[in-house]
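Step one of this worksheet: look at the structure below.
Heads up, one of the protein chains got dropped from this complex, but the rest are sitting where they should.
Letters A and B mark the chains as written, and numbering starts fresh at 1 in each.
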Amino acid sequence: MNVADLVFSMLAISALLSVAATVLAVQAKDLLKAIVFSAMQSVAYTLMYFLLMAPDIVLVYAAVAVGIYPLALVLLIKKVGRYEV
Amino acid sequence: MWRDIAFALALILAIIALAYATTLRGLGPLPPDNLRNLAIAYLKTTYNPFKPLFTAMAPEAVTAIIWDYRGLDTLFETVVFYGAIIAALTLYREVYKERDVLPLRGLSLIVKRSTAVISIAILSVAAATALHGHLTPGGGFQAGAIAAVAPLVILVVFSKIFLESRGVQYTKLLTLRNLGLLGIGLTAIALILVGLALGSNAFIFQNQAKELARLSYPSKALDVPLGGSLWFFNLFEAIAVAAGFTLVFMVLMSSEELAKREVVGEEHGY
Partner (left out) sequence: MAIKIPTLMYMITVLSLYVNIAVALYAVLAKPNLVKKIIALTILGHSVNTFAILVGYKLWRPGIILQPPVLTELEPSRRAIEEFVTRAVDPLPQALVLTAIVINLAVTLFLITLALHVYRHFGTVDMVKIGELKRGALREEVS
């Protein structure tokens, strides 16, 4: 196996992980779990951006989707209610 | 219930159709195997001292595209961002200027001390990312997004009253944000003003010297490439983005007593 095969295989594995995290996030009744699963999916996407040679986007994405979104959403569910039904 | 099933079936049909089209090379050969001509044109002229009339003098192609080749797109994107922040603040227009009323204490001592150390590190990383955005991956937006994490964490760990009593108030942040946007506007037309004084032409968003307008920003600072106007754009954009996010977080975190004053009377329908 040469390097190109390895890079593409890592891309496919991160993409499959992100599908699993998305499906789990959508069907969770506890909204805190949904937020944590969406942060996991963002980490998988950050790995994909790094493999696709886009370093500017890795910097923005790590700060925004793993830092700001979960913080703001956790503040929101503290005020409106943690469970879905 | 029937509606949900109809949505699910429609989406599954869409996925199958798109997947079939992609396997038949609808997106081109996979993985793709040559570069577009537009990309070749940008990459050839992004740092090319042999063609001084077409180059942007910045080794980083993405920052050069954002602020030089497609500068007007970024200007309007900053306008959209400003509009969204204003819309979020208008919902609380009765209460955003007032100081908070609840006496809050924040979290425990250990958390407070470690947050104080970490937030200095976050702010210095953000400053570094903004200032070297034309040489290595980095830039204005990246630095603004990184620098917006620090006030959010400080707002949660210490309290909003602590921050307001230390001088981080609504009006001061608004002034900072307006200064950032003013800086972006002035950098875009600075060469026109200089050209008026010296009596020659200039273009809007001009970075280096062009054929009909021989004025340009400095392209090297001592011996390091300074991307011309890109350095100034990155600096002002980082200040504007960080101040904008902090404003929204401060309004989002007001206490319930203060925010209930905003909703009084709405059941009568205005």
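We adopt the following convention: contacts are C-beta pairs under 8 Å (C-beta built on N, C-alpha and C of every residue); 3 or more make two chains touch, one makes a residue touch a chain.
Just so you know, these numbers come straight off a predicted model, no measurement behind them.
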| item | value |
| --- | --- |
| Hidden-chain contact residue, picked from the options B:I85, B:V149, B:A209 or B:A242 | B:I85 |
| Residue in contact with the excluded chain [from B:L30, B:L53, B:A128 or B:A221] | B:L30 |
| For chain B, the residues touching the chain missing from this view | 3-4, 7-8, 11-12, 14-15, 18-19, 22-23, 27, 30-36, 38-40, 42-44, 46-50, 59-62, 65-66, 70, 73-74, 77, 80-81, 84-85, 87-88, 91-92, 136-137, 141, 145, 224-225, 241, 244-245, 248, 251-252, 259-260, 262-263, 266 |
| On chain A, residues whose C-beta touches the chain left out of the figure | 1, 4-5, 8-9, 11-12, 15-16, 18-19, 22-23, 25-26, 31, 34-35, 38, 41-42, 45, 48-49, 52-57, 60-61, 64-65, 68-69, 72-73, 76-77, 79-81, 84-85 |
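Convention: only the chains that are shown with their structure count from here on.
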| item | value |
| --- | --- |
| Centre-of-Cα separation between chain B and chain A, whole angstrom | 21 |
| In the complex with chain B, residue positions of chain A that touch it | 8, 55-56, 58-60, 63-64, 67-68, 71-72, 75, 79 |
| Chain B residues touching chain A - in the complex, by the definition given at the top | 31, 62-63, 129, 137-139, 141-142, 145-146, 148-149, 152-153, 156, 245, 249, 252-253, 256 |
